[in-house]
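Missing here is one protein chain; the remaining ones are kept as they sit in the complex.
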Amino acid sequence: MSEGTGHTPFHPKWYRRRVSVWWWLESWTYARFVLREITSVAVAFFALVMLWQLRALAEGPEAYARFFARLQSPWFLLLHGVALVFILYHSLTWFHLAPKAMSLRLGGRRVPDAAIVAMNYLMWLAASGFVVWLALRG
Amino acid sequence: MRTKTPLLWTLFSAGGTLAALLYPVHLLLTGLAFPLAWLKAPDYEYLHGLVAHPAARVYFFFLIAFPLFHWAHRFRYTLYDGLQVKHLNELIDTLCYGGALAGSAYAAYLLWAIR
Partner (left out) sequence: MPETIQLEVARYRPENESTPTTQRYEVPFRKDWVVLDALNYIKDRLDGSLSYRWSCRMGVCGSCSMMVNGKPKLTCAAFLSDFVPGPVRVEPLSYFPIVRDLVVDLTEFLYKLKKVKPWIIREEEKPLEEGEYRQTPEQLDHYKQFSMCINCVLCYAACPVYGLEGSFIGPAAIALAERYSRDSRDQAALERLEILSEEDGMWQCTFVGECTKACPKGVDPEGAIQQYKLAGAVHWFKSLLLPKAAK
């Protein structure tokens, strides 16, 4: 028995492994999980853009024209492009995970996950279509 | 249950659902299609009239407020797990939920004041 390890025959010194800060790079699944979580930043970003848009609308036509001109700058176009990719990833992962939280039963049988996912996609299409229609009416 | 976590989780879920269903189209239009003239952008008068409608005010409030809380809740856990900064939890909680609260309050003010 070596000295100083502080253990006895009846309670051996356990080895506790430390989890590295880079744990999420150790597998593709973990990395995809962190990417999914990071989409929340893109969500917050666009929420702030809409807030900015509302303020510009409230301040008057000149302010709104300035806001619109800023959106046309290459930086913002790039930011929005990147944000769109992340937000689409959020939508896709969200629709596939939402069914797990619900255990719907219809006529005694459990509604299959695929049906709920399909319903989510349909709602997505309908909601998007409605917004496009409203925006282009003017 | 005295804990507020169920409430925060509900806001997170509602915000995530709204963002999933509506942010792609709004972003596509506002951030890309209109600035790049892929589609004809609505003019100021039309947009202003649209947003001033009471139903639209309510819609935009939830569209901005709930996703902000979605971000706050999710980002807080990302910082805990991703960067392992759990010991800063009071600071992180204040910045995240406080930020979401501030954004929501400002949205409410703007949507109330727009005429």
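Letters A and B name the chains as they come in the text, with residue numbers starting at 1 for each one.
In the analysis below, a contact is a pair of C-beta atoms (placed from the backbone, for glycine too) under 8 Å apart; a residue touches a chain by one contact, two chains touch by 3 or more.
None of the values given here were measured: they were computed from a predicted structure.
> One chain isn't shown here. Among B:46, B:77 or B:106, which residue touches it?
Touches the omitted chain: B:77.
> Any idea which of A:33, A:76 or A:89 touches the chain not displayed?
Of these options, the touching residue for the absent chain is A:33.
> Which parts of chain B face the unshown chain closely enough to count as touching?
Counting over the whole complex, chain B touches the hidden chain at residues 1, 3, 5-7, 9-10, 13, 77, 80-81, 84, 86.
> Mind pulling the chain A residues that touch the left-out chain?
Contact residues on chain A toward the absent chain are 1-2, 5, 7, 12-17, 19, 23-24, 26-27, 29-30, 33, 37, 97, 100-103, 108.
We take it that only the chains that are shown with their structure count from here on.
> What is the distance in Å between the mean C-alpha positions of chain A and chain B?
12
> In the complex formed with chain B, which residues of chain A make contact?
Contacts found on chain A: 19, 21, 24, 34, 37-38, 40-41, 43-44, 46-51, 53-55, 57-58, 61, 64-65, 68, 71-72, 76-77, 79-81, 83-84, 87-88, 90-91, 94-95, 98, 101, 120, 123-124, 127-128, 131-132, 134-138.
> Show me the residue ranges of chain B that touch chain A in the complex, using the header's touch definition.
Touching chain A from chain B are residues 13, 15-17, 19-32, 34-36, 39-44, 46-48, 50-51, 60, 63-64, 67-68, 70-71, 74-75, 77-78, 82-84, 103, 106-107, 110-111, 113-114.
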